[in-house]
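Okay, handing you the structure first.
The full complex has more chains than appear here; those shown keep their coordinates.
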Amino acid sequence: MSGFDKVVSSYEEAMAGLTDDMTIIAGGFGLCGIPEGCIKQIKSMGVKGLTIVSNNCGVDGFGLGILLEDRQIKKMIASYVGENALFEKQLLSGELEVELTPQGTLAEKMRSGGAGIPAFYTATGYGTPVGDGKESRVFNGKHYILEESVVGDFAIVKGWKADRFGNVIYRKTAQNFNPLAATAGKITVVEVEEIVEPGELDPAQIHTPGIYVDRLIQGTFEKRIEQRTVRAK
Amino acid sequence: MALTREQMAQRVAKELKDGYYVNLGIGIPTLVANYIPEGMSVMFQSENGLLGMGQFPTEDEVDADMINAGKQTVTAIPGASIFSSSDSFDMIRGGHVDLTVLGAFEVDVNGNIASWMIPGKLVKGMGGAMDLVAGADNIIVTMTHASKHGESKLLPQCSLPLTGAGCIKKVLTDLAYLEIADGKFHLKERAPGVSVEEIIEKTAGELVVPDVVPEMTFSA
């Protein structure tokens, strides 16, 4: 079934077609479950003027943070961007635009973007700066605001295992935004730790069905930890 | 005496009930996990996609793919479930979490809360806080009653940009436990040795004081 074999052999091939001023939706929460290889490839491609939709923007020197080094990001749509000195600098200097979005709204914007729902009502942000300029409306006596969905020219996703057809499963809390991002890319690129043959994964336990996946690549991952907290044995 | 952070966590823990699903914010709220009453079970939700958060891992157990919303390495208890960020906020937004505990800069008599943005200071983002306050029916805000400069944080109207409008009903400060109803703060309990006068003085919003204000008690 060659038509469904999504595997590509290089990150060049995985990110082919990415050009200046595109919108990229990225999975990951902090540095957990981030598509490390795709991000490095975007850096080496040198594309500029990017809009990135991701919960966070990495840290200085790792994750999405490396795209700040050569000023590749024009606009960041995120819920929390506090871990990154270069980010702050570019924000204050006006080189970088940021659209802060509540985390749950951001997740739902991705999910509904992929699901053909252009807008939805949520109570989150009503009466706050997030609701400013947005339509609000009462349902059953409670106030809600209208939020529009997002889709990306590309989505970049970190999975754990996938079969060649692009059926993906995620590992533990490295799932986070990844399955949502996967649905919302015009071209969705998934990098995983292991690629298996179709039929090896349980059909009822697929997190991202292959229909969402355009390109699949096996990568290696540093998996940096931001807050290493341990207890004594 | 004003409550310590640990005492504040202890007092909040008295609001727990057996079988509660609970989301704890960063800071004092996190400490609540240390004071679950004997014989009671609660389950912690972490908004990055974990229901049934356990202890921190031992060195051997550390796993980069297993973190909480504060980006700390954690473990999961038996019976935990792990899911996507949208599934996680469906739970939160849909009102399925029984209790949410979080910090704030200010609250006011109308249940408004400001906790994420101080104009003029760099804004890092609201993370999941706006979803948590908009989605939960049962929220306890923990914060000091007044700033270091003595300015009340319990106001007639929040001065900072809001995190949520009309969503807070319970506030625990280092001086008192208060509830918000009918556009007023209602003093319910005071910290041991703290006078009603001090609480009145440090509460800028309208405050209803009953004839008797019981002192909180803490087990040694």
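Letters A and B mark the chains in the order given here, with residues in each chain numbered from 1 onward.
Note that a residue touches a chain if its C-beta (ideal position, glycine included) is under 8 Å from a C-beta of that chain, and two chains touch if they have at least 3 such contacts.
All values derive from a computational prediction rather than experimental measurement.
Colleague: Having one representative of every chain kind in view, what are the subunit counts of the entire complex?
Modeller: Every kind of chain, counted over the complete complex, yields A x2, B x2.
Keep in mind that, in the parts below, only the chains that are shown with their structure count from here on.
Colleague: Could you state the distance in Å from the CA-based centre of chain A to that of chain B?
Modeller: 29
Colleague: Over in the complex, which chain B residues touch chain A? Could you list them?
Modeller: The touching residues are 46-50, 55-60, 62-68, 70-74, 76, 82-86, 88-89, 92-93, 112, 117, 122-131, 134-135, 161-166.
Colleague: Sort out for me which residues of chain A touch chain B in the complex.
Modeller: Touch residues, chain A against chain B: 29-33, 55, 78-82, 88, 91-92, 100, 102-108, 110-111, 122-130, 143, 160, 171-180, 207, 223-233.
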